[in-house]
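Yeah, one chain of the complex is gone here, protein chain that is, but the others are all in their spots.
So that you can tell them apart, the chains are marked A and B in the order they are listed, and the count of residues begins at 1 in each.
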Amino acid sequence: MIVGKQSIQFEQAVHIISAASVAGKKEAEGPLGNLFDKTYEDPYINGQTWEEGEANLQKDAAAIVMEKAKMTPEQIRYIFSGDLLNQLIATSFGLMDYNIPIFGLYGACSTMGEALSLGAMTVAGGYAEHVIAMASSHFGSAEKTFRFPLEYGNQRPFSATWTVTGSGAVILGKEKGIARITGITTGKIVDYGVKDSMNMGACMAPAAADAIYQNLMDFDISPEAYDRIITGDLGYVGQTILIELLKDKGFDISKQHMDCGIEIFDSERQDTHAGGSGCGCSAVTFCSYILKQIEKKAWKKVLFLPTGALLSTISFNEGKSVPGVAHCVIVECE
Amino acid sequence: MTVKTKEEKYNAYVKQVTPTTNMWLNICKAFLVGGIICTLGQFITNWLKNSGLNQEDTAAWTSLALILLSVILTGLNLYPKIAKFGGAGSLVPITGFANSVVAAAIEFKKEGWVFGVGAKIFTIAGPVILYGIISSWLLGLIYWITQLF
Partner (left out) sequence: MDYVKAFLIGGLICAVVQIFMDRTKLMPGRIMVGLVCLGAILGFAGVYQPFIDWAGCGASVPLAGFGNTLYQGVKEAVDSDGLLGLFRGGFEASAAGISGALLFGYAASLIFDPKMKN
């Protein structure tokens, strides 16, 4: 059912049947470390290059999520997946051996929200029995693609985030599972003209504020309707800005708000500055901590919105600003 | 016009809520690290001079020694740690230049010896050489013109 301007309410909820999270060493040492299904000591994740490593993250996450649901690749109709690398090479090389029809997605760090939205729509529309929605990122491959070689010496400002090494995957279907998706609000591209690529939180906060505001308007509810409103990787700087921006629009979410980037690392102990980031950040946190909280009904209704900063090294060098996007997914307990 | 003022307002607000680094502490660290690297260079220079090398060769050998040191520290993954502490103190000396060359060489070796290391070794340091050559050429041209009269 179409709701408001940018939202869908599913007449029959789409269920999350199983979830898997895999992550690197630094994430394993973080506050959520013992919630992940698999962690790796080897920074190359048993590959030869950073890119192969990230592909292996996707491969393993997909394997585990199917194993948990006791399913084989033949039972999965579609995969919706993406990563941060040029032309989605981690997705292509990680998932090709499964022989499952695939939609490769690019939503920068908001990819998990995009994958969940499209996957849920496909299942709700009756076009698939089961689909996988997933995303990944890797610190090494992301630094190499977007910033500097890893051996290069430089200082990171306090507003900079740390790309999460990890991948999160869920299987969506019609039968009862660990949680259900009841609606989505798809975000617009929002640009407030920030050009500082070391301050992604500030680039994405306006998009997150816009998406949350639209969700509340479309469904005609107040922030109290949610136990948590969870953004992807705004970090400390972005969180401050988001709460302020929504206050200006008449909503106070300071009690409900939580950010995956802030949860996944201990910024004091792990020296990650503003927090975690990357597609993997929201995907891994969602598939471990968030879904576990919903499964045990500690939270009954959650608004999950991964946030993405839409830049490339080319757009940055050509002097363009960094617009943001955020996709809301309403997740409720069974 | 209204869009622009909105953007400006937001950027000003972002600047205000973004925590800044402790500038004085950073300056002291940069001073310390930069000072130590230059002193090390001086030590090498004095030693070479005392063993009888001329001014020009001493300078070249000193540069080479510092570059080699930086390359080794980068390969052992220690230079990034020094840089994280020292900031400009490790960027400004010739060792920072060497670090930017070797970091690119190591990182891009996976993309092949010709198109990886070969093409990308100067990704960061290339501009320094290009603009160094251009600026010295232009200034040299002015010098050449002044010598004509």
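By our rule, contacts are C-beta pairs under 8 Å (C-beta built on N, C-alpha and C of every residue); 3 or more make two chains touch, one makes a residue touch a chain.
The model shown is predicted, which means the values in this text are computed figures rather than measured ones.
Touch with the hidden chain on the side of subunit A covers residues 25-26, 43, 50, 139-140, 143, 149-151, 154-155, 157, 196, 198.
Looking at subunit B, the residues touching the absent chain are 20-21, 23, 26-39, 41-43, 45-46, 59-64, 66-68, 71-72, 74-77, 80, 86-89, 91-98, 100-102, 104-107, 109-110, 117, 121, 124-125, 127-129, 131-133, 135-137, 139-144, 147.
The rule we apply is simple: only the chains that are shown with their structure count from here on.
For the pair subunit A and subunit B, the distance between C-alpha centroids works out to 36 Å. Subunit B makes touch with subunit A in their complex at residues 6-8, 10-11, 13-14, 17-21, 26, 74-75, 77, 79-84, 87, 90-91, 96, 99-100, 102-104, 106-108, 110, 123-124.
Within the complex, the subunit A residues that touch subunit B are 48-50, 144, 148-159, 192-194, 196, 199, 202, 206, 236-237, 240-241, 244.
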